[in-house]
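Each remark here refers to the structure printed beneath this line.
Apart from one protein chain that is not included, each protein chain of the complex appears where it belongs.
Chain lettering (A, B and C) follows the sequence in which the chains are written, and residue indices restart at 1 in each chain.
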Amino acid sequence: MYISETKMRVRYAETDRMNVVYHGNYAQYFEVGRVEAIRQLGLSYKDLEDSGTILPVIEWNAKFLRPARYDDLLTVRTTLSEWPTDHRLRFRQEVFNEEGKLLTVGDVLLYFMRSATMERAGMPKEMAEKLKPFFS
Amino acid sequence: MYISETKMRVRYAETDRMNVVYHGNYAQYFEVGRVEAIRQLGLSYKDLEDSGTILPVIEWNAKFLRPARYDDLLTVRTTLSEWPTDHRLRFRQEVFNEEGKLLTVGDVLLYFMRSATMERAGMPKEMAEKLKPFFS
Amino acid sequence: MYISETKMRVRYAETDRMNVVYHGNYAQYFEVGRVEAIRQLGLSYKDLEDSGTILPVIEWNAKFLRPARYDDLLTVRTTLSEWPTDHRLRFRQEVFNEEGKLLTVGDVLLYFMRSATMERAGMPKEMAEKLKPFFS
Partner (left out) sequence: MYISETKMRVRYAETDRMNVVYHGNYAQYFEVGRVEAIRQLGLSYKDLEDSGTILPVIEWNAKFLRPARYDDLLTVRTTLSEWPTDHRLRFRQEVFNEEGKLLTVGDVLLYFMRSATMERAGMPKEMAEKLKPFFS
């Protein structure tokens, strides 16, 4: 199991007239969580893309339990609990506020794809090597 | 069953560097679909809010089957297949491109809530009246 | 002089906790105004890009006079008052609400550029032909 956490602060633009974070903006929070999870492994999602592997989002699911508000300092926890055996990569993602209350929980399914051919692919070798220690 | 359709065109800002619509932007497409579904009933979601009923999104789920691209004229189909018997309102939402291909399918759960107390509520009477003919 | 108008409705996501449209979202409103201005000429900005001419935004200026609110049906007026003699294309853009009140006024400078070389270019011939009748 690989768990990563990253923090981000709610921007004014991300609130809506209900005075809370617009639900659609959690897609960006989750995205930042995944990208930083990969960076904390010692890799860069940008480098993965530049070397020919893209990771489009195929499914996105979330439950909104409590609202996030303007200027809240959020913690996004990104968990990879299963080793990806084929082209599928599934993350669990949770957003907490400063009091440690769980605001949003979701799971996101991505596919490894080769950008040149847009065909499904396996996990890139350098990513597998970095992840291996967390799954033994 | 109540089905509504509305069209919208993909904005430049909504694309990302993968040259497709960023997945998080479908939250807005679905939102516009629901708002127009309510307008086509002869109501206005804004009026509902102004008269004290809000409809926060509680769950949001989608599968991304095919990408939408810049300037595509999309059709969002919003379907209410079950009569809401308590505070829950669940829509199925589908996005099609001009060739009629299904790009994205999702379902969104909202709660009727009274904004003054932030307590769960039933469907407002004027909405029930407008919807009734579609469920008899 | 070439003037074009297009309508759009304020989305929930575009509002902020001040209960008005977040100022940064006018960039999208202006963009839709320009794209529809080009479409009303009988061209498509997407086709321009696909044939090798891009129009990046180089300067963006706006004054926010009155707020737009959720569900407002806005009119974006896009005006080209000077014939572009070199690589520069400058639009005046205005946003009105349903009562005809001016909410926002701005001007946007774009450059014609060849995407292959990222060098400045002149106006594409097919665009010049479509625009000529408005400047004689």
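Observations on the structure shown:
Definition applied: a contact is a pair of C-beta atoms (placed from the backbone, for glycine too) under 8 Å apart; a residue touches a chain by one contact, two chains touch by 3 or more.
Everything quoted here is computed from the prediction, not taken from an experiment.
When the whole complex is considered, the residue among B:Gly24, B:Pro84 or B:Gly106 that touches the unshown chain is B:Gly24. Although one chain is not drawn, the whole complex shows that of C:Val10, C:Ala37, C:Ala62 or C:Leu103 it is C:Ala62 that touches it.
Contacts to the hidden chain, counted on chain A, fall at residues 9, 11-13, 27-28, 31-32, 35, 44-46, 70-71.
The missing chain lies against chain B, touching residues 12-13, 15-17, 19-20, 22, 24, 70.
By the touch rule set out above, chain C reaches the unshown chain at residues 18, 20, 22-28, 31, 54, 56-64, 67.
Assume only the chains that are shown with their structure count from here on.
With each centre defined as the average position of its C-alpha atoms, the distance from chain A to chain C rounds to 34 Å. Chain B and chain C, compared by their mean Cα positions, are separated by 28 Å. For chain C, residues touching at least two other chains, in rising order: 12-13, 70.
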